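Got a structure for you, questions after.
Note that one protein chain is taken out, while the other chains of the complex remain in position.
Chain IDs A and B follow the sequence of writing; residue 1 opens each chain.
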Amino acid sequence: MLDWLSDAWRDYGIFALALIASNALIGFMLINAIFSVWLERKVAGRIQDRLGPTRVGGKFGWLQTLADGMKLLVKEDTIPAAADQFLFRVGPYIALVGSFLAFVALPFGDGVVAREMNIALFFMLAVMSSEVFGIILIGYGSGSKWSLFGGIRESAQMVSYEIPMALCVLVPVVVAGSMNLGEVAKMQSSIWNWLIFHDPFTFCAFWTYFTCAMASCKRAPFDLAEAESELVAGFHTEYSGFRWLVIFMAEYGSMFAVSGIACIMFLGGWSIGVPVELTTFFGETIGLGTFGMVIGNVINVTVFLTKGWILVFVMMWVRWTLPRLRIDQVMMMCLKYLIPISCVLLVGVALWTLWIPAPIQRYIAWGIFAVSMGATAWLVMQMITLAKLPPGTGMPGMWRLADEPGYHGAPKAEKPA
Amino acid sequence: MNELDPLLGYLCLAALLFTCGVVCMATKRNAIGVLIGVELVLNGANVNFVAFSRYHPNFQVEGMIFALFVIVMAAGEAATALAIVLNFYNNHSTVDVDSADELKG
Partner (left out) sequence: MDDLHPYMFWLIAPLTGLCAIATVITQNIVRSATWLLFTLAGTSSIFFLLGADLVGAIQLLVYVGGTMVLVIFGVMLTAQGPFITMKTSGAEWAISIVAGIMLFAVLGFGATHYVRSSAERAKETVPENPKDSRNSTTIGQGLLGVPVGPSDPKMPSQTIHYLLPFEIVSVHLLVVLIGAAYLARTKRRKEEEAAP
């Protein structure tokens, strides 16, 4: 009875698999955007000493973004009369496709990847660079000066920051000897093997890469493209409704994509820190077979997503902490500082792997690992101690009531007589 | 030959791109339009290179390496051409290629 079904599966199964994979990726991008927007609002609220969304969906307002999304879907879809209709319509989708294609090569777990590629890293950088064209079209096609300014700034910024970003991400490639993201992730099974701790150059490359990634995702302090205080909303000033949603899906998608690259190239991918392959562990050591491998991969994917979202959280943290740069400062930072730094890092890591003998490399790697762990522990201790203190103490120079004891600020204003 | 050789499809696509590029160069009066035509022509050539690298046994590596060189050269060519166009625009306040009829800038 099922003959035709198996025949059909043999003939068309690959299409079905492709359909499932692409739908899963699109779904992930959507969920990622929903979650990230909620996180962004919560983080922004907490950092600015307010609550953020609290009502929709019960606790923590976790359905807020869904409600907003539904509102956006039924919103009127306006196209300005001055806009170039075709470019205005097509721009957001180009940006979305650029962001989506990056996920095609991004492995979420051991073999959990839509298309395993030998040059996956290069492919991801390439497709994310094509996102900029969508932004330019959005800016140009809107027929508004705010959009045009935003689009031009954005393109100049993204095209410039691509160079140090690619150079920095080449640093761990030199160490790992592969651009296959799955292979690179599997090399770093235990935490002291993570490529960020390999040598001083990879350690610096991580921070440089992360800075460039923030800039190329147009996140503050580099969000000149949508500088609200000068350009209304930058390149997406004229957008509303579904198209605006698409732009934001693309933005949060590429945020997660660059974080995913950072996780895999520097932070061990889906490694939990101990040298155990979870798929082999559950599949063979415990003896659960295929089911065990699935469980192992579910844990892998969870770990990877957590790491990626932690990096996304850091981006938000930075965004709501630092003030925005000026456009000339942004360009100068890239051209005068980041590009030379990344060139030095690339040459340095090549010479390091060539000239420094292996034992010394290992000692220094252990040193970097120990220092970073110590710094992390100190930071966590600081956070805990600060969290326990009553508000207004502990941080020097922090705003507090002038009447309270221990006030170090400006002298209390004299009451007018 | 019963079934269509896959190579023929690629060659026809390359021919189409090449022709479009030539027509584009001929019809556009905007200098940047001419540049777009050049890019189309180079892409047609590239499709040929890569198709031969797949289907011609003596050309497996060469095809791709030549395609890489063509891409890189095209980028350089576009940068130079745009610089020239900008210079021309500075001097003549237009990018119409028909007005570029004097040897002296």
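The rule is simple: a contact is a pair of C-beta atoms (placed from the backbone, for glycine too) under 8 Å apart; a residue touches a chain by one contact, two chains touch by 3 or more.
A quick note: this is a predicted structure, and the numbers were derived from the prediction, not measured.
Although it is left out of the displayed model, the omitted chain contacts the following shown chains in the full complex: A, B. Looking at A:M29, A:V43, A:L63 or A:M117, the residue that reaches the missing chain in the full complex is A:M117. In the full complex, chain B contacts the hidden chain through residues 1, 5-24, 26-33, 35-37, 39-40, 43, 46-47, 50-51, 53-65, 67-69, 71-76, 78-80, 82-87, 89-91, 93-96. Residues of chain A that touch the chain left out of the display are 10-12, 14, 82, 84, 86-87, 90, 94, 117-119, 122-123, 125-127, 129-130, 132-133, 136-137, 140-141, 143, 148, 152, 155, 159, 162.
By our rule, only the chains that are shown with their structure count from here on.
Chain A and chain B have centres, each the mean of its CA atoms, that are 36 Å apart.
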